[in-house]
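Heads up, one of the protein chains got dropped from this complex, but the rest are sitting where they should.
Labels A, B and C are assigned to the chains in the order they are written; within every chain, residues are numbered from 1.
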Amino acid sequence: MNYVGFVNQELKKALKDKKGVIVFGQNVGTGSCVSGLSRGIEKETGCRVLNTQNSENTLVGAGFGMMRNGVSSIYIMKQLDFLLLGIDQLVNTYNYIRVFKPSASFTILAVVVDNGYQGMQSSLNNLADFCSIARIPGYAITNRRDAEKIIGAHLVSPGFRIIGLSQRLFGRELIDFEQVISCEADGGWLQYTDGADVTIACFNFSIPQGRGLIEALKDKGKEASLFSINSSSPVEWSPIIANACQTGAIVVIDDIKSVNSPSVDLVARARGEEKIRTITHITRDFSSLDWLRPNADELVLNNKNIIHQALK
Amino acid sequence: MNYVGFVNQELKKALKDKKGVIVFGQNVGTGSCVSGLSRGIEKETGCRVLNTQNSENTLVGAGFGMMRNGVSSIYIMKQLDFLLLGIDQLVNTYNYIRVFKPSASFTILAVVVDNGYQGMQSSLNNLADFCSIARIPGYAITNRRDAEKIIGAHLVSPGFRIIGLSQRLFGRELIDFEQVISCEADGGWLQYTDGADVTIACFNFSIPQGRGLIEALKDKGKEASLFSINSSSPVEWSPIIANACQTGAIVVIDDIKSVNSPSVDLVARARGEEKIRTITHITRDFSSLDWLRPNADELVLNNKNIIHQALK
Amino acid sequence: MKKMNVSEMSEKAANDLLMVRLGQLVVNERYKNGDFKVPIHLALGHEAIAVAVSQTMEPEDQLVLSHRNIHYNLARSGSVKEEIDEYLLKPEGAGGGWLGSMNLSRKSEGVAYTSSILGNNLPVASGMALANKTREKESVVIVVTGDGAMEEGAFYESLTFMKTFGLRVIVIVEDNGWSLASRIHERRCEIDLNQLAKAFGIRHDTMEGNDIARYIETLRDIREWTMDKNEPVIVHVLLTTLGHWTMKTEDYPEGKFINYHAGPAKTVNIGDGPVIENSEADPVFVLKSRLDETEFDKLVKNQLQNLSGELP
Partner (left out) sequence: MKKMNVSEMSEKAANDLLMVRLGQLVVNERYKNGDFKVPIHLALGHEAIAVAVSQTMEPEDQLVLSHRNIHYNLARSGSVKEEIDEYLLKPEGAGGGWLGSMNLSRKSEGVAYTSSILGNNLPVASGMALANKTREKESVVIVVTGDGAMEEGAFYESLTFMKTFGLRVIVIVEDNGWSLASRIHERRCEIDLNQLAKAFGIRHDTMEGNDIARYIETLRDIREWTMDKNEPVIVHVLLTTLGHWTMKTEDYPEGKFINYHAGPAKTVNIGDGPVIENSEADPVFVLKSRLDETEFDKLVKNQLQNLSGELP
């Protein structure tokens, strides 16, 4: 099963008993239904699916308006960058609504267009900035385990949040892990492997890179603890730090294009621990404007160098 | 002289020989001229001042459009939070324009409404988030020295940036320092005092708090090095870190309401230095929703505790 | 003009109109006295539409307001004391001390959302009406905007949304001809609301003259229509914000007209009685000219008695 197929299935599962939930957005009920993301929701769940005009500002505001009147909704966005048009509502309306501790749910489910080649204007992957500006909960979904956890816990629960999906992963075979060793209650992070040599923390949509690094480590006979950091804001890092104190090495991978990112906070925390001998913070290269060109847009790791630095 | 009067004077000085520059925005040419900020510009500089409609998205785009056609402009915004409506243009249009290395200048000069009591929807002071999302240069102006430096270097120079002014400081007596000991070439940070006991780094609009801390330290016979961090993005921290390595103690003060902030990056950097014995990171309290209430909205320091922790 | 007696014209309407006027005059006295830290936008001259809206509302109807909202809040709650307590940020205030002036709403009084951001409340009102529709509520959402806020794209987008989904919304455009200190012609071209409504096939009504009895009649007709047709309506209300003064400056030795925008109305004094201007621009003048003078004076006296405790 591929990523989008699985997410679609999890959405339908989570919405099964949620009569009265409104699913809305551009093309959610026509054509490919946002590349299959919203396919079958109306038929199989009894939610109302409303196809809408192209007016992101108004659509975000409408989600909050429904929330204010006790109706839960999900706004599915074809591209996260379209949400730039709705930030006034994200910030100002949310700051009002949250004071009243709403009982309804409003979720923006946005596809992060990170599959490259769209050009500079449709390749924004900065989920963290949208969340930072109004202290909004945000979660990135990268694999079977975090999809289950995050959709299950957040899709329709009181309050507001943004859930980001990776366009790059859409058609790919779903990433899965044998087990979840531990996780934050809210799905802020999940741990999939436990190894004695290195701790790997993958931010935003960089779990494929983390998996690749694990394979490279295995080739050298080394075992790693792998964490996905799904929250777009800093969370309680203690268990990850504790793990890194045991391995003595932490590799923080972050593929986001923002200037400020929660991964800096984890690094700051790790720097305060004497037991962590090496801290490797992998981010994208912004030394030239090349990141604005149409390209594969994927953070490429030099695993050899990373391993060398982490284990030195 | 008060803060807004001085900034107005510096604007007029910088625009004196800049014929052809367009200054535009809501109420820039009527009434109080944005509380005096744009007063006299048309008369005294020969710039064209255009009063506009309330349409921030279009006004930000229009600034970039003028830039594309070689016309420099300054968009004066009465409230930074209105800029939330223009973020699509900030990100997407800037990402296009910058590839062509424009020769014209576009500056958004926004008043950060941090004087409290406006309510949750008009008290956004998150300059860093606006900058993070499209890697935009941004600068906060807090005193005579940084005003001179930043307006002089950036108001009308090729490229785009956001300059933030503090509403809270508007009517207050202009903060001044005897000297600038050192500064980053771009005005990313300025150093005003050199003391052997503590290094103080003030982010966003927290320089008044830093000054207060210096006074409290003086009462205890201690001297501090004071830096204002004017850039809304991380800059080259080395000189600040070097100073902190000498004092052995750094106090980082940040009054921003964002989740992610460049101050975390300085803390991360400081944590990597053995010579820095104490790192005190002062941020606002978000443990309850009280920050959304109308209030004085000013970060209040417990100087006694801070000094105790920094000097221990 | 034929004089009416109070019962002919609805005692409640007359009393409410005077309460909203005198309540504001009391707030103004307290404001001049320096009692408030929150910025307040008085709505002297806007009383007729506010009282008419309030009297048109059925129990399930909802009102959505903007930064200038005191007239609607007073008309709905009838409590000047709770309004003032909110401005003083007391827990017993109309918003529990959480909302201050520019975001003051009160769900229990049918005021569901109030935004200080231009245009921001229209998308939210759209979502509220959509929620009402899906829940099959027999109610109308009344959203108040102005000739400044209608310049925001959200106005246009929301009209599309309301018409598309067949929502019961009454959009009140309070047109006082000013946005801050800019008259319409100083900031933009004319936008003919009647023609604009036609572009969407939306019903449009104009109200002017401040005749409270006629306003109530018209609005009741409009409410019935929107309930019957499941369609939005635009109501263009021409009015004058009272409280202007003339300022003599070097450039204007004869005195320059300064419109009232916010803050205390310094030339208005409660001691001068409830009428501010002897013209149709003043709803209280219109009321007075409809009523027998003794009756009018009696109503005023009663209201003043109720309010005496709130004066400074």
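Going forward, a residue touches a chain if its C-beta (ideal position, glycine included) is under 8 Å from a C-beta of that chain, and two chains touch if they have at least 3 such contacts.
Because the structure is a prediction, the values reported are computed rather than measured.
Touch with the chain that is not drawn comes from one residue among C:47, C:152, C:205 or C:282, which is C:152.
Among A:121, A:230 or A:258, the one in contact with the hidden chain is A:121. Residue B:63 is the one among B:29, B:63 or B:234 that touches the chain not shown. Residue-level contact of subunit B with the missing chain is found at 20, 22, 48, 50, 52-53, 55, 57-71, 88-89, 92-93, 96, 99-100.
With the whole complex as reference, residues 26-27, 29-32, 51-58, 78, 81-82, 85, 116-122, 292-295 of subunit A touch the missing chain. Seen from subunit C, the chain kept out of the figure touches residues 151-157, 160-161, 163-164, 187-193, 195-196, 198-201.
The working rule: only the chains that are shown with their structure count from here on.
The chain with its CA mean position farthest from that of subunit A is C. Separation between the centroids of subunit A and subunit C, computed from CA atoms only, is 44 Å.
Separating the centre of subunit B from that of subunit C, both taken as means of CA atoms, is a distance of 37 Å. Taking each chain's centre as the mean of its C-alpha atoms, subunit A lies 30 Å from subunit B.
Shared interface positions of subunit B, i.e. residues touching 2 or more other chains, are given as 57, 81, 85, 120-121, 292. Contact with two or more other chains is made by residues 98-99, 103, 115-117, 120, 153 of subunit C.
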